[in-house]
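With one protein chain withheld, the remaining protein chains of the complex are depicted in position.
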């Protein structure tokens, strides 16, 4: 597989999505879903404002057309048209003259990074505001400003995209990514784009598990989906929340609430044998939508696989999380690791050694050296011996890979060879 | 709470108890119990000599009035009136002229610390003897001495003090301290005094567990209590043996025989989050009365929480374990840690998240920031999320505190806030 090419494709999709002003509801989200639909047969769901979803209520739909702050000389000192991060996401409509002192209560900046615009939201409290760089904030003169926010907050819908790839089993592998951020590349366009290409690739494969892809607004989206799809949720056996997969940092995996679920072990195994640096982090109830999937009433085995995790890179939730910050090579590497993990889960079966008493004679089957007396068995011979020794119906191939310290791919290859000559049958 | 003041009070009680010549039986023990009775409504028990208690027999009661060794010039070269450590504890009565060579067979000193008088006992073998400093021993001239020991060893009673503070539950928390040492401050007056003030304080509180305080002679006292109170023993769910809590060293906790009992975890948690140095030691069948509580026929979850453990400070069992060796500040610190441990045990309940599917919307309840996009949740928000996530009926608050690496107090505070707004109910 040409991972370099796929990395470039994922990057290109990020470029297409970048200019759109997304939020947890509204046309920006819908437009983004339609762009993904060009790649995969995404189903779009529209959930009406006011729908009760567990403890929450689907909020009014927010749309924005323009917003600015203009000084007395008629200059737009803050202009939504230049960056959609300038508007406090979910700002209520507003028009009026405001003195600097009062205006400042509605302005957000990052003192530590004077050139960057922060990303701030106020979904669940009616408010208006602007985000701007500290440098621009410092230039504002003590005068009166024209503030104009042409937004609407009205009954409408919460939109989400869903794509189910049916496999041999009803058991599901959930791939979920929040898709509600405006012009921010690593968090979360990288996740949306990687998930799209993962879906596209897997749709060409014969699959054991069914794969469900969710493109949802953060928090309210996963809560809405869980509330409307309790049955589907109960089928989820493994899951990954995809986000921040485009930066050049090492992979970081946050474990599921279970802590030792099959997906936790598969990810740890792949990262351990990758030859690259990585970090495994314990579960915590903070983070992305794994928070909701891991709530005690669902307790799904959903982890979060990122490169540099949210909040750990200074560019996080600022205008610096832009098209320069994510790299095609990093996206390619993330993609290949996601695929390898899926490969482990797909092939992690238990087998029975059909000749369990003593070793079978591998030499006569062409699987073992016929020259005796040498120091070591080959890597492949060792994999064969491990699979035979532990295929007692209790150990899965991942168990065997872990115990033997052998890459899953070698164990899987050995299992195939043994199955082909009748020494192994699936449990 | 004014811990400094309490530390001074505990120290003052030690001062009062210091001059008395205690032993495992006798009037010194009784007098000490009466001093404690001024503070707490202690019940005194008298168990007759000769009573069979499991494999042991309650010994005869020992009382001593005077003892000395006098040289030919009429000088008392060893004088019980100067220090009650001078007498071998439980010495039989004796009067006679003894040459130095024979006398030496009855003298005990510490060659390494020439100024200190050792503390030695001979409870279960009839013997007489004197303890003295190496310096004094070296001065004894080769002559004949008048030895006089005005003691009695007669049928009488073994005395112990008991105080039961009844809580909501019949399940008990045992606080036990040996109270049989003569003028020795850290071992064991510090334990007796701290336990007394703990009882005094807890008697003013609403308690979930019942608290039983035992002031007993070492070994024979706990065996006697166990033998006469098998029913009460079976109610003990947690316990601590209190001793050596007044020296300036770090806290040391010796685990229960169980090794991972609730009390073991509570102590480890409090010490870990204390910010002070500490050491956790594995159980061993040597030490104080936890030896008896941990015998296989009882197997109670009783640990031993000290500052510097017995035998690890050179002053141990010598005249140097005096009023200078224990400090009010150390006693205050020990007291506060005992209280904090009790606080963990009292509040270590399991709760149920009443909104287990997805997170509840904390923002609308004023428990969560309404401004989105920031890097981190606050410490309190994290505690709320942890409690909600793990309150599935399987995890206690201590489980949650341990898994989240959060101090119990924060987890407890979060649980209270969630309970107050109906998001949590007790299991």
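The letters A and B name the chains in turn, as written, and every chain counts its residues from 1.
Please note the rule applied: contacts are C-beta pairs under 8 Å (C-beta built on N, C-alpha and C of every residue); 3 or more make two chains touch, one makes a residue touch a chain.
The model shown is predicted, which means the values in this text are computed figures rather than measured ones.
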For the chain that's not shown, point to the residue among B:30, B:257, B:327 or B:395 touching it.
-> B:257
With the full complex in mind, choose from B:122, B:250, B:274 or B:343 the residue touching the hidden chain.
-> B:122
Touching the hidden chain, out of B:19, B:96, B:311 or B:422, is B:311
Interface residues of chain A (partner: the chain not displayed) | 353, 355-361, 363-364, 370-377, 382, 385-386, 388-392, 404
Those residues of chain B which, in the complete complex, touch the missing chain = 53-56, 89, 118-125, 219, 222-223, 226-227, 230, 257, 284-286, 291-292, 294-299, 311, 316-317
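We take it that only the chains that are shown with their structure count from here on.
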Computed distance of Cα centres, chain B from chain A, in Å | 54
